[in-house]
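The complex appears here minus one protein chain, its other protein chains still in place.
By written order: A and B. Residues from 1 in each chain.
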Amino acid sequence: MTVLAAQLPALLIVLPLIAAALVALVRSDRVAFAITLAVSLVLPVIAALLLHRALVAGPISYQLGGWSPPWGIEYRIDVLNGFVLMLVSAVAAVAAPYARRSLAAELGDGHATFYAIYLLCLTGLLGVTITGDAFNVFVFLEISSLATYALIAMGRHRRAALAAFQYLIVGTIGATFYVIGVGFLYLLTGTLNLADMAQRLAALPDEQSRAVLTATAFITVGVSLKLALFPLHFWLPKAYTYAPSWAAAFLSATATKVAIYLLVRFFFTVLGVDVVFDRVLLALSLAGMFIASVIAIYESNIKRMMAYSSIAQIGYITLGMALSNKAGLTGALVHLLNHAVTKGTLFLALGAVALRLGSVKLQDLAGLGRRMPLTMGAFSVAAFGIIGTPGTAGFISKWYLATGALEAGEATLAFLIVASSLVSVIYMGRVLEVTWFRPPSPLALQAKDPPLSMLGPIVIFAAASVYLGLDTRGSASIASLAADQLLGARP
Amino acid sequence: MTGPSPELLVLLALAIPFAGALAVAALGRWPNLREAATLVTGAALFAVVLTLSAAVFGGARPELAGLAVAPGLALAFEVEPLGMLFALVASGLWILNSIYSIGYMRAHDEPRQTTFYVCFALAIGSTIGIAFAQNLFALFLFYEALTLSTFPLVTHKQSPEAMRSGRLYLLLLLGTSMVLFLPAIAITWALSGTLDFTAGSLLAGKASPLVIGALLGLYVFGIGKAAVMPVHFWLPAAMVAPTPVSAFLHAVAVVKAGVFSILKVVVYVFGPDALRIGSAGEWLVWVACASLLLGSLIALRQDNLKARLAYSTVSQLAYVVVGAALATPAALTGAGLQIATHAAAKITLFFCAGAIYVAAHKTQVSELDGIGRRMPITMTAFFVGSLSIIGLPPLGGLWSKWMLGVGAMQADAGWVLGVLMVSSLLSAAYLLPIPVRAFFAPSPEPPSEPVRIQEAPLPCLLALTVTAILSILLFFQAEPIAALLRGVPGAG
Partner (left out) sequence: MDLINAALSKYVYVVTIFLMVAGLFVVVARANMIKKLVGLSIFQSSVYLLYLGPAKIFGATAPILDSDYTAYSNPLPHALILTAIVVGVGTMALGLALVVRIHEAYGTIEEDEIFEEDGEE
């Protein structure tokens, strides 16, 4: 048993990887789904064990292949990435049952390879989070990204391939920028191990030397392309709109979060917070929060509206990062979880709508509230979460962010955080109004709630978004602890 | 004698309505059991609140620490005199409202009755939450819960008109709370670092009079349930609901939650001194008086009985806001008294309106000539309620208006006294003709047969008689309430 326990970090990656290979050989959709479901349910258990150990005993260091760091690749799990691992695997597990009906409806028969690609994506995301080696990050990043491009391209609309292609171009440029940045850091320090790099960078004579600055810039831009920071966000709306609903839900809840984790890891653990980028990040975050929300108001395709909403919400997270104080960073980290849960609900609910109606245009959703009460009820709860009503998870994140802004002496920033919530009231209010108060559209008349395998995840996520708004002992305390560690890591 | 601790009582008071909602939902298929669940819940709740009030009358301020949601945010509860009064009014009148509802809904054979009673229970639970909230966060949470739980009640008929009105209801109440109330809470926290209701004042010395005046505006208009003009439009629109809902909305819970919240904010967030010194709150006196008079004037012009009562409510609520704005000891006591007396009076009037609709199918004032002969008990109760609204003895309404008048004089605002008197005259003008004509005017239909007594169903009759007697009782028993209110900092 302890042998197994010692290998848990590797298992977290190996399981989905081998499952992916297995599923690729399988022809039957049902067997593929069964394997995916089984793996998805095991992973959060492993992640929970790892997080627990990291909380109790301190960071876990796992040497891949027995080669000791810094020459060997090391998997290093502390509170921050334990939290993100938990997030990714838990979201995947809760959303997994949803896949069968949704994919069968959207992709037709013979889509077993979708599951294989999904498992690869999951492997990549978990790998980026768990590894402690900068280049290994790139490898896993590209594994997950390539899988993501393929997942998106499998949407049935012909624009899906187009969206995937654009994302491919942009994402590859982003990953390559990241590699360039890592290259500079390697030239400066001679190591690729993140922890070692941090120490050596701190020991450099002139920390703000141009090389470090350039490396930071490249890494920031590269990762920002992945996390859809404004104005590098333009690939996201198309990608999330045309991807299969389940893929869009999974990606919106995990892919950008992992990219944000990567940025946080580099900013705080490796590089140390830099003043120039703070201001820039702050400005871009605010721009994203407002501009994306305003664009969302005018969208008639609700999936695209939610995609722009995601961009705005990512703005909140980067805002918390830019504040760089404990409350702000706690808000950013806790919003990783809160947004994943809230946005997951929204996209899964929209997938159910697409299943029943065949459309996600706003006018087709008229009067859907009565026909699909549980689905739209969950959607409404999550909508309030996006707005940030007290009692929802979204409010907690904004509370911490506002606290952080006030701690940093920026009262206008706190005001702007509240003001941007008001913009989201407009577009969410629009959707709620149409779904609950209009007479049913012709498409909505025959709709009813989706089957339990789809309804279950939707309701669970919605319930979580309220629960996390009231009981924050788990999420906020872990986020707070992670923030402490990050801020204490570099002087 | 040692009974359950006050803290336990607070917990029970909060839990019983929600447990009752579950019970009602579970028993939906057996109407008699379901109705019994509602009544048992109401009785239990009132018993708990009554027991709690004994402690609070004695000076105790029980606290219940709930959930610590985030640093600085807690779902915590504390019972102080204002909240105690509100809880007493709400829980007491709720039982009567439930009895009335049962009679009304069955007489009309209304559909979706289980949803109705479940939402009722949820709404009263939210109301108790508002009454006992210890900080602005908890208040806001239950305030929104009240809006959401009463929405299905307002749109109960599900006709296009009901949906339209429901939309306005939700839009206006959610809109004002998100756009004005929530930012006001955020600013309060930014200025003072906490959201707890503090005896004395939360914002003491932390903001300039200008900021206080502006913040007050955000609160007053953000708390849309208080129906201060111009955010009052939801009130007449909500008339489309069945009468038990209107009674609940107007007398028991929703509007009372609004003015209660304003009173609570004025006393515990701003502190009465802040509003008196520097005249930061003076604009509010003007706005409230305008709302007072306009409400009465518009009421005069309404032929639909419920609409007339709705605008009357707008006007009567403004009395509480005037008292809060004047912020002198007597004014604050008067405002608290008004919550109680208006609740009893208005619920009587609404019960009568519903009874008239059930028994005689009449909704317009002009149709009510001579109806007193057919429904003597109802119209007598109506007469009693009208007197309380006008403010004449021996009705409780006299005391609330009296104290407000005294409070106006304390604030050197004698002109407010004039406004109050004009409003009383207007109230007489739009209310008294109804019972008078009901008894003394000849009925429009030719009397083909001797007039029989054709009263409303028994539960309805019972309810409205009790509330009418309550209005009279409040005249004689105002002193204990006033004593309770003197425990409110700044009141006297």
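Following the convention adopted for this analysis, contacts are C-beta pairs under 8 Å (C-beta built on N, C-alpha and C of every residue); 3 or more make two chains touch, one makes a residue touch a chain.
If you're wondering where the values come from, they're calculated on a predicted model, not measured in any experiment.
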item: In the full complex, displayed partners of the excluded chain; value: A
item: Residue among A:17, A:164 or A:464 touching the omitted chain; value: A:164
item: Residue among A:101, A:238, A:356 or A:430 touching the omitted chain; value: A:238
item: Given A:135, A:437 or A:467, the one touching the chain that is not displayed; value: A:135
item: Which residue of A:63, A:113 or A:172 touches the chain not shown here; value: A:172
item: Subunit A residues touching the omitted chain (full complex); value: 135, 138-139, 142, 146, 149-150, 153, 158-159, 161-162, 164-165, 168-169, 172-173, 175-176, 179-180, 183, 186-187, 192, 237-238
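Definition applied: only the chains that are shown with their structure count from here on.
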item: Subunit A and subunit B: spacing of chain centres that average the CA atoms, whole Å; value: 46
item: Interface residues, subunit A side, partner subunit B - complex; value: 387, 389-391, 396, 399-400, 402-403, 406, 411, 414-415, 418, 421-422, 425, 433, 437, 469-472, 476
item: Residue numbers on subunit B that touch subunit A, as the complex places them; value: 67, 69-73, 75, 137, 140-141, 144, 163, 166-167, 171, 175, 178-179, 182-183, 186, 190
